[in-house]
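The structure follows.
Every protein chain except one is present and positioned as in the full complex.
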Amino acid sequence: MQITKKRLAHIVFESDDWASKTFDIVLLFMIFGSIFVAILDSVGSLRAQYGEVFLILEWVFTGLFTIEYLLRIWLSRRPKNYIFSFFGMVDLLAILPTYLSFFVMNSQLLSVVRALRLLRVIRILKLGRYVAEAEYLTKSLKASSHKIMIFVGFVLTIVLITGTLMFIVEGPDSGFTSIPVGMYWAIVTLTTVGFGDITPITPVGQLLSSLIMLMGYAIIAVPTGIVSSEMASQKRRLEKSNQIVCPACKHTGLEKADEYCRFCGEKLG
Amino acid sequence: MQITKKRLAHIVFESDDWASKTFDIVLLFMIFGSIFVAILDSVGSLRAQYGEVFLILEWVFTGLFTIEYLLRIWLSRRPKNYIFSFFGMVDLLAILPTYLSFFVMNSQLLSVVRALRLLRVIRILKLGRYVAEAEYLTKSLKASSHKIMIFVGFVLTIVLITGTLMFIVEGPDSGFTSIPVGMYWAIVTLTTVGFGDITPITPVGQLLSSLIMLMGYAIIAVPTGIVSSEMASQKRRLEKSNQIVCPACKHTGLEKADEYCRFCGEKLG
Amino acid sequence: MQITKKRLAHIVFESDDWASKTFDIVLLFMIFGSIFVAILDSVGSLRAQYGEVFLILEWVFTGLFTIEYLLRIWLSRRPKNYIFSFFGMVDLLAILPTYLSFFVMNSQLLSVVRALRLLRVIRILKLGRYVAEAEYLTKSLKASSHKIMIFVGFVLTIVLITGTLMFIVEGPDSGFTSIPVGMYWAIVTLTTVGFGDITPITPVGQLLSSLIMLMGYAIIAVPTGIVSSEMASQKRRLEKSNQIVCPACKHTGLEKADEYCRFCGEKLG
Partner (left out) sequence: MQITKKRLAHIVFESDDWASKTFDIVLLFMIFGSIFVAILDSVGSLRAQYGEVFLILEWVFTGLFTIEYLLRIWLSRRPKNYIFSFFGMVDLLAILPTYLSFFVMNSQLLSVVRALRLLRVIRILKLGRYVAEAEYLTKSLKASSHKIMIFVGFVLTIVLITGTLMFIVEGPDSGFTSIPVGMYWAIVTLTTVGFGDITPITPVGQLLSSLIMLMGYAIIAVPTGIVSSEMASQKRRLEKSNQIVCPACKHTGLEKADEYCRFCGEKLG
């Protein structure tokens, strides 16, 4: 059995038969595997012990990803479109640093190149299309994204004002060394994360912080309210769409309780 | 009055008459009592003072739990099923360490054995069946568990990417010693726990953290929205299922308390 | 104009005319005033400067509260009921420590007595009855209090198990000195407060913490869901109660859309 270029393109780009599904699953394991190795390699003690094993695995994965990258360019109808697409760039970034590390002698630069290699984890976003139900969540978030954006803008205004006020009130002695740092603190506080790396020391600063925290407590309800009411409304719409089709005019959107079609007046069974 | 084996099995496994209910309640108090002693025994100062009392109580509880364990094996129709069931293993783990501590001389190993004894607290999960209303909550969580799992998967992807980015940006000097530590920090931050044991120091790291926190602020609304809309929908379904259909005009939406149809005036049964 | 005992009792216990309302408002200001003085007195620098002013005000408030306390006993129909009621005890606790500080010479005991005096702030709970709308919130909380109690029980079980596990995994070196401390840490973490006074150091402890935090993230949605759905259901009930009364049988609970009374079959206008 001879594999034509068309057949190969089908295997690489589609996922509707045995061969193409297997290709996807193997790729999936390779992505997870290379991420897992990168994670373990970042742990100092493991690297000291198994550094060479990680290096070999690194080259195996890079080799396989290179073959996949070249295959995609060769099989693509418009190779340029793929190369300059977001995932095309990510695919290139996933293999380039390993090759670059050959030619770089400067150890400082080498560590930057090594770090770039870790950006490979962005490839995990490709998995999104394997999870059908993820669509439901992204839809809900997108439907309320406009309101959430305005809300984030509102929060950022509060962050700017409170960050500036705290910088004036507390000053560099408490760690508020600049307005950007004050804004960082305001975000840490408003989102109720509260690291505690920078905290108010003066009574006025503590009073102001208390007001900011109570305000954050009150407004944290807003995004929840937006998403909740959006989801509830989607559910109601879904329940409504479980409706009956009129046998005369073929209109959908009728409810079980209806006695006459509301579009053509036909009496329903 | 002579107690037959069948009667004893009834007392141990059922809880529908005076004797079996008493058995359950006594067992309940014993579980709570042994947990309470284990908690107090873990406090250094109390142990120094009352260590011997705790040891005696420990042996009393272990003795009673051993009798219960042997009873359950003897009275069970299929003893093997019980022994290898989850709660059978837990029941065994609750008594074994105390006996093992006899034969272990090595003090290091002894402390591990002592620690194992504390796993007895898992027995508390057995109490679940005494709380009838717990079912309502577990149902609500189970109904939305699928969506929550996908959401957790989505969160873990964000955690992996942000953990890696923070490891690259901040590096070991700020405490981000490896990618797993970066992921631990990302979880601490996204869930708004914010211990503050590891915090960003560089401006770029603080900017990135701010974005992650604002994102966490926006997406914390999602699980709440899922559970809220699930609970609201369950309530509506409950209210709808209390509705009756009029036998004359076939209108739905009547309530159980209605005596006449509010659409055609027909007397209801 | 002579004030009878009955009139005085009316002024003290009721609040429906000019005199009794004035009494309530004056008492209100006195409670707030005494709390304000106690707060300022607790600040070291202010105490050093205005300590004597605070002492005089303290005695003025104590004198007035004593008169009020004696009045309430004298005017009460069943003095014993008042004295041993919750607010009767609080009223006594608000004045007793000031007098006791006269007879106590031991300085250690004196500071305890001084501290007891601060319990006067509990009197602020008396204000609850002035806020009519507070009832709405307490009702909503009470309606869902049963479910919330079960949920808290569920959370406490998780707290017990995770606190014990963290005590075993991390041990005293990371600050997990006993199971109660581990449970305190588990509560700090699960509620997303995250002080950071105790944090996991070992990789296993950090992994376990991550799981606990993600779990806390998922279950924080539950109490919100309970209260939200309860409030939504209350609103629907309120909207339904905006209904019409049948002119024939005087039954309430009819809706505007109804054409026939669902209780007696009367045709509605």
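All chains are identified by letter, namely A, B and C, in their written order; residue positions are counted from 1 within each chain.
Simple rule for what comes next: contacts are C-beta pairs under 8 Å (C-beta built on N, C-alpha and C of every residue); 3 or more make two chains touch, one makes a residue touch a chain.
Remember, it's a predicted structure, so these values are computed and weren't measured experimentally.
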>> For the chain left out of this view, which of A:Ala19, A:Leu55, A:Leu116 or A:Val222 touches it?
In response: A:Val222
> So which of A:Phe13, A:Phe36, A:Phe87 or A:Phe154 would be touching the chain we can't see?
Replying inline: A:Phe154
>> For a quick check of understanding: of C:Leu57, C:Ile168 or C:Met183, which residue touches the chain that isn't displayed?
In response: C:Met183
>> I'm checking contacts with the chain that's been left out. Which of A:Phe29, A:Trp59, A:Tyr99 or A:Tyr260 qualifies?
In response: A:Tyr260
>> Just to verify: which one of C:Val43, C:Leu70, C:Met89 or C:Ala248 makes contact with the chain not shown?
In response: C:Val43
> List the chain C residues touching the unshown chain?
Replying inline: 35, 38-39, 42-44, 115, 118-119, 121-122, 124-125, 127, 131, 133-134, 136-137, 140-141, 148, 152, 155, 180-181, 183-184, 187-188, 190-197, 220, 223-224, 226-228, 230-232, 235, 256-257, 259
>> Even though one chain is hidden, which residues of chain A still touch it in the full complex?
In response: 146-147, 150-151, 153-154, 157, 160-161, 164, 167-168, 177-180, 189, 192-196, 199, 203, 206-207, 209-210, 213-214, 216-222, 224-226, 228-229, 232-233, 253-255, 258-265, 267
>> I need the residue numbers on chain B that touch the omitted chain, in ascending order.
In response: 192-196, 224, 228, 232
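Note that in this section only the chains that are shown with their structure count from here on.
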>> Matching over half of the contact pairs by residue number, can you pick out the copy of the B-C interface from A-C or A-B?
In response: A-B
>> Can you tell me which chain lies farthest from chain C, using the average of the Cα atoms as each chain's centre?
In response: A
>> Using Cα averages as centroids, what's the distance between chain A and chain C in whole Å?
In response: 42
> Out of chain C, which residues touch more than one other chain, so two or more?
Replying inline: 192-196, 224, 228
